[in-house]
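With one protein chain withheld, the remaining protein chains of the complex are depicted in position.
For reference, chains read A and B in written order, and residue numbers begin at 1 within each chain.
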Amino acid sequence: MAWNAACGTAFAALLTIAGVAATSRPAQADTVSIACGAVGQELDVCRKLSDAWARNTGNSVNVVSTPNSTTERLALYQQLLAAGSPDIDVFEIDVIWPGILGSHFIDLAPYTKGAEKDAFPAILENNTRDGKLVAMPIYTDAGLLYYRKDLLERYGEAVPATWEALTTTARKIQDGERRAGQAGLWGIVFQAKAYEGLTCDALEWIASYGGGTVVAPDGKITIDNPRAAQALDMAAGWMKDLAPQGVLNYSEEETRGVFQSGHAVFMRNWPYAWPLSQSEGSPVKGKVGVTVLPAGPAPDGRHAAALGGWQFAVSRYSKHQALAADLVVFMTSKASARQWALQGGYFPAIPALYQDPELLAANPFFKDLLPAFTSAVARPSTATGGKYNQVSDAFWNAVSDTLTGKATAKDSLASLQARLNRLSRGGRW
Amino acid sequence: MRRVLPRLGLYGLASLIVLYSVFPFYYAIVSSLKTGQQLFDPGLIPPQIQFDNYAAVLGQGVFLLDLFNSVVVAVVVVAVSLGVGVTAAYALGRVRFRGRKLLLLSVLGVSMFPQVAVLSGLFELIRALGLYNSLPGLMLAYLIFTLPFTVWVLTTFMRELPKELEEAAIMDGATPWVIVRRVFLPLLWPALVTTGLLAFIGAWNEFLYALTFTLSPEQRTVPVAIALLSGASQHELPWGPIMAASVVVTVPVVALVLVFQRRIVSGLTAGAVKG
């Protein structure tokens, strides 16, 4: 395994050297640079697939690894793109970046032959900006509810279908276990650090209560409504006794740490936590269930999961756009999506693949999670365009104020509405 | 008894200082021996002695190359900073001329902008000079924070040296260059080693410029290499490898301190002053 990795690295090094040599001679423009994830599974699959494309087409590919941290990656991309740098042809971008970076990318529609229509509609809509298809989805992600099967069984509780039921169940189990000597057990953990993750979590609560998505697709600001306030009040209620105060600074890994060590009944997290919770040495191995996030109260309640995932886009400063677009089409095709799923466990962005027998054999829980993806709610990144990060920042701060008890949900949402109105100059973005 | 107590106090204080400084590093070493679930276990004793994480980090050939890059960049930056710094410090500290104050303050002013604001301009500059994705580009960028620091510290120390030394040399007809080299340089060793060491660490640890101005794995430095380590999936934190890499990165700096020990200690002796 280590030998394999070393080989891969050496090979990549050779490729890069070849790539640098090639780009210095403009006549021979047949090397495409692609920015994939950092080292790890993602990079491995990326490398294998792009090598296959290179073999098929007789071109070569230079895989550039980028930082694991999303914020650092965005900063690096912005620097390169703002300077009009042709060093990277294909960028791997987060689901919320089409609005922010979209103006630097080419329209992929002329190259895809309609392949984008296979993807989940929410993703397609998310990746289309001003009628331009700026990115093709590689794989998708959605918020999920993890629960302790063993504890639910012991207390005779069903898997909660609504947030109300979740709160009651969590309290019952937490009280019972603490009386039994498990002092460190908490009802629920989630991500509430002042960062993008809190926006995802809070959007799920609010959307499932029927409170909208902060900004509607047409740009109208909708956040100041009673259902949204109700949803936030529910989460603020957890802060009193069901969640440790530390969640206010938790991102994904801290949350997983508490849950996987057996110190929480419920956890909201992304699919990545599943194989890890089932890995060798995990104290909760075999005791974990995973399902769609609960719905809000009737009649407007629904299941809602924040849409995540990564896409490929082609820089408009690229010196060989057609070639780069061809690589993107290849890497995001149905066949490639199967490879991402089989080799890396990534969730395909193409619903048809959730019927694929070979995939289901490898990942049996794919089928159960299809509802999570079909119910996925996109963050308002397309409607707000380049201002999305400002919206998200204002939103997570308002939510944070409610969770810490600095302001009531009603007040903080009202001031958020005012702030967003000012920011968008009256919803015009 | 009166002699023993202060001694004991000194040792107590020294141990306290060492404990305080090194405990997190000790914990980093312990963490570097952990794998998987053990990441979430706060135990202070290594669960096992196995070097999987080190093998994983060092096993990818590029890491050693990156380590080498860091050494090259830091050494060149320190050499240039000290070279330019010493001569400038002589001029600023020992010679009276118009505009000296302004120059000193301007040099300091460069260190007052936040790094992120300077980033874009430096990026454009480095691209214009054709130094993008190369070590010389990084070296140039690092001078922006090492030079003001070296110049100021060396100027301060230079100014405090007794005038008798210089006067004697001037009487002997020595040129300013000879004065700097023969008279001041030997006396400045503690200051030179200290500023050199601090500048070295500054260049060694720099992250933002290194990330932005290099692209290919062969040109990267160690902090970037560490930031590029990742788990199998997007959110997973590869804690063991990160800690192993950090330990590997810190060792050269500690070795450097041990090597330059004597130079920090040997300073101005009473004899030298009278010289």
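The working rule: a contact is a pair of C-beta atoms (placed from the backbone, for glycine too) under 8 Å apart; a residue touches a chain by one contact, two chains touch by 3 or more.
The definition used in the following text is that contacts and distances are computed from a predicted model.
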**OP:** Report the protein name recorded by UniProt for the chain absent from the figure; options are "Electron transfer flavoprotein subunit beta", "Pimeloyl-CoA dehydrogenase large subunit", "Cation acetate symporter" or "Sugar ABC transporter permease".
**Re:** "Sugar ABC transporter permease"
Original post:
Which residue, A:Leu124, A:Val159, A:Ala194 or A:Leu342, contacts the hidden chain when the whole complex is considered?
Top reply: A:Ala194
Subject >> Touch with the omitted chain, as defined above, among A:Gly246, A:Gly289, A:Pro371 or A:Gly427 >> reply: A:Gly246
Subject >> Absent chain, residues of subunit A that touch it >> reply: 71, 74-75, 78, 82, 100, 103-104, 184, 193-195, 244-250, 254, 257-258, 261, 263, 386-387, 389-390, 393, 396-397, 400, 404
Subject >> Contact set of subunit B toward the excluded chain (per top definition) >> reply: 7, 10-11, 13-14, 17-18, 20-22, 24-25, 27-28, 31, 40-42, 44, 80, 83-85, 87-88, 90-97, 100-101, 103-122, 124-125, 140-141, 143-144, 147-149, 151-153, 156-157, 159-160, 162-163, 166-167, 170, 175-177, 180, 187, 190-191, 193-195, 197-198, 201, 204-205, 207, 222-223, 226-227, 239, 242-243, 245-246, 249-250, 253-254, 257-258, 261, 264-270, 273
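To be clear about the criterion, only the chains that are shown with their structure count from here on.
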Subject >> Computed distance of Cα centres, subunit B from subunit A, in Å >> reply: 38
Subject >> Footprint of subunit B on subunit A - complex, ascending >> reply: 2, 5-6, 9-10, 12-13, 16-17, 19-20, 37-42, 64-69, 72, 75-76, 79, 82-83, 85, 87-88, 141, 251-253, 256-258, 260-261, 270, 272-273, 275-276, 279-283, 310, 344-345
Subject >> List of subunit B residues in touch with subunit A within their complex >> reply: 35-41, 55-56, 59-62, 119-120, 123-124, 127, 132-133, 211-212, 215-218, 224, 227-238
